[in-house]
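The structure under discussion is supplied below as structure tokens; questions concerning it will follow.
The other protein chains are all here in position, but one chain of the complex has been omitted.
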Amino acid sequence: MSFYLLRRVLQMIPTLFGVILLVFLLFSWVGGDPAYVLAGKFSNPDDIANIRRQLGVDQPLLVQLGIFIRQVLTFDFGNSWATQEPVSHIFATRLGPSLALMVPMLILETLLGVTLALAVAYVRDSWIDRLLTLTTTTAMSISLLVYIIVGQYVFAYLLGWFPVQGWATGGEGWVRFAVLPVLLGLAVSLAPAIRLYRTFVLDEIQQDYVRTARAKGVSEWRVMLVHVLRNASIPIVTNVLASLPALLIGAFLLERFFSIPGIGREVILAVERSDFPVIKSVTVSVAVATMVFNLLADLAYQWVDPRVQLS
Amino acid sequence: MSAVTVPANTAPPQGLWQIALRRLARNPAGVAAAGVVAAFLVLILATAFAGLAAQWDDQVAASFAPPGWLPADPADVAAPAQPSLAVPAATEATAPIEMYGVVDPLAAQLALAQQHGAQTAEAPRNAWLLLGADKWGRSVAQKTLKGAQTSVLVGLAAALVATLIGTLLGALAGYCGGWVDAVIDWLYGVFTAVPYLLLVFAIAAVLQQKGVVTIVLILGLTGWTGVYRLIRAEYLKHKVREYVQAARAIGASHARRMFVHILPNVSHVVLVQLSQQVVSFIKAEVILSFLGFGVPVDVVSWGSMLNETPNELILGKWWQLAAAGLAMALLVTAFAMLTDALRDALDPRLK
Partner (left out) sequence: MNQTPDPSALADDVSGPAPTLAASSPAASSTAASSPPAPILTVQDLRVSFRTEAGDWLERVHGVSFQVLAGAAVALVGESGSGKSVSALAAMGLLPPRTSRIEPGSVLQFAGTDLLTLSATARRTLRGASLAMVFQDPMSSLNPVFRVGDQIAEVLRLHAGLNRRGALERARALLEEVGLPEPGRRLRAYPHQLSGGQQQRVMIAMAIACSPRLLIADEPTTALDVTIQRQILELLAELRTRHQMAMLFITHDLGVVADIAEQVVVMRDGQIREQGPAAQVLTAPQDAYTRALLACRPPASGRPARLMQVEDFLAPGGAVPARSMPAGSVPASIAPGGRANAGPIPARRAQDAALLEVTGLGKQFSVGQGWWQRRAFVALRDVSFSLRRGQTLGVVGESGCGKSTLGLTLMRLHLPSQGAVRFDGIDLATLDDAGWQQMRRRIQIVFQNPYASLNPRFTVAQILTEPLLVHGLAGDAAGRQARALELLAQVGLPADAMPRYPHEFSGGQRQRIAIARCLAVEPELLILDESVSALDVSVQAQVLNLLRDLQARLGLAYVFISHDLAVVRYMADRILVMQEGQVVEAAAADDLFDGGQHHPYTERLLAAIPGRQPLRSRA
């Protein structure tokens, strides 16, 4: 097992290097000269040269690459170009609110999604199933934007049940400010989750071992909840784990609308302001997180599916 | 000779596509969805080539004018004929007003504007104003049509690019295996390590010049990963099938096996993927345009329309949100249902 872990970690290195290379090429080569952006509207050549020297962009490309790699390894990306706040500090403070949104959303989405998917699979091929398919398809087609705009307008502004925007640290943030964003996020992500989990469950129901279970006289409930669910949980678990890092960024719209100081909102601000250090650091960090979570998903896969032997 | 009397088969040949078309025709939801999509495509072609909604940028109504079919609100006033903002010749007997010895340079125009405002009568409502007007008095209906063109063309073009890249890379990786597979897999790993939207944001942040082509390329060059993985799995599956072995035994070359033998067996997957990609790219483009990272300002998109809506809602003007939201929901639902129907119809449950 440890051998397998070692092998996977070593496999991550070329991928990580690829990500570094990609980010570097993107920002340092395609991205052109940030000095003009930073110097502001009224600049003179001296200022620009100065800024270039400070940023290190007057060095040859390979040297810059080396510097970037060192930055990644030490997780020290310098300061934000816009606010001069150290990037690592940005991370430390913004991670909390993002997680406060993501974790409840993920848990609720999985629980509700699996339950509803099982229920839907139970009534498959009936008119309820078709109606539900239509409903989920329509729900998925309405843009996330519309949900948030309308939700924010109706529930926060008109009805006043929730605060329109804002955040508070600690428990108050969770209880007061996170509720509406989480509910809206759920409304959006529940439909595709149900569809996906329904597919997993239906795939399992058609298998031969279900016929054997019925031949043994097992009740339909037990067939679904014990036999089918246990098998369907394999793709569900791996799907949940593998989608975790993407959720960090997926919540960015919620953070932006509700002014929640999370990582997603930082990224949007950084893009608007061409704040390269922030974007670069977030990209690389999320890439590393994705690779780690993929590894966790594979390990979980082995734990959940006895047929798999990780060699 | 051991001839077998096979009864004459008078039914038409049943290729996959014929069977699929028949199955699709039997699916009422699929037919309805296909109809809606076709209607949209017709409208979009008209917008793109026949000049429909070409003057979307013109001001045709007062700011925030409500839709024409709503009961008239006496507080709203229809647009006057283009108010002239030209400086009136100082010929009238409007002597420069003197206040404390300072001449007010704008006094004459102010007086003229006030005159105009008082004069304007109830002009007839603009019939084209089916969905109201936005902040600058532009027709929301025309903007919706033009926005449909933008979003759908971007979605289609990006989906084509992404599907093409994904299919080619998937075929190569799945069929060739070995180091080709390893290199392409590494590329795939790099592109999927970064969440899709983040990658798009990063690229958008870097590319200063915006344009529809740019955004098509951005979406297409980053969105091929899902297609790649599926096509690669299909090629891996088919490579060891006996009909491919038989083709090899007959002496068919690698390229022939890849594209003449296996590809037709995989094309239905490609089609379904293409359809799915169109849906997700339309949604992605809307979000990008909303944030300002998408199409440039002189191009209208559903996303840019939605950008204006939070502020409008507070003022109680809901028509732009309704128009853009509903149009998008209708098209995307229809496309998604078409995708589902296609997938069901193409399901290779052939004996």
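Before moving on, here are some points about what is shown:
Should a chain be cited, it is by its letter among A and B, assigned in written order, with residues numbered from 1 in that chain.
Just so it is clear, a contact is a pair of C-beta atoms (placed from the backbone, for glycine too) under 8 Å apart; a residue touches a chain by one contact, two chains touch by 3 or more.
Nothing here was measured: the structure is a model prediction, and the numbers come from that model.
Per the touch definition above, the residue from A:115, A:165 or A:219 contacting the chain not shown is A:219. Listed for chain B, the residues touching the missing chain in the whole complex are 1-6, 8-9, 13-16, 23, 26, 241-243, 245-253, 256, 261, 264-265, 348, 350-351.
Residue-level contact of chain A with the missing chain is found at 3, 7, 125, 207-209, 211-219, 227, 230-231, 234, 304-307, 311.
Methods note: only the chains that are shown with their structure count from here on.
Those residues of chain B that touch chain A in the complex are listed here as 29, 186-187, 189-199, 201-208, 279, 283, 286-287, 290-293, 302-303, 306, 309-310, 313-314, 321, 325, 328-333, 336-337, 340.
Residues 14-16, 18-19, 21-23, 26-27, 30-32, 130, 133-134, 137-138, 140-146, 149-150, 152-153, 157, 245-246, 248-250, 252-253, 256-257, 267-268, 270-272, 274, 276, 279, 282-283, 286-288, 290-291 of chain A touch chain B in their complex.
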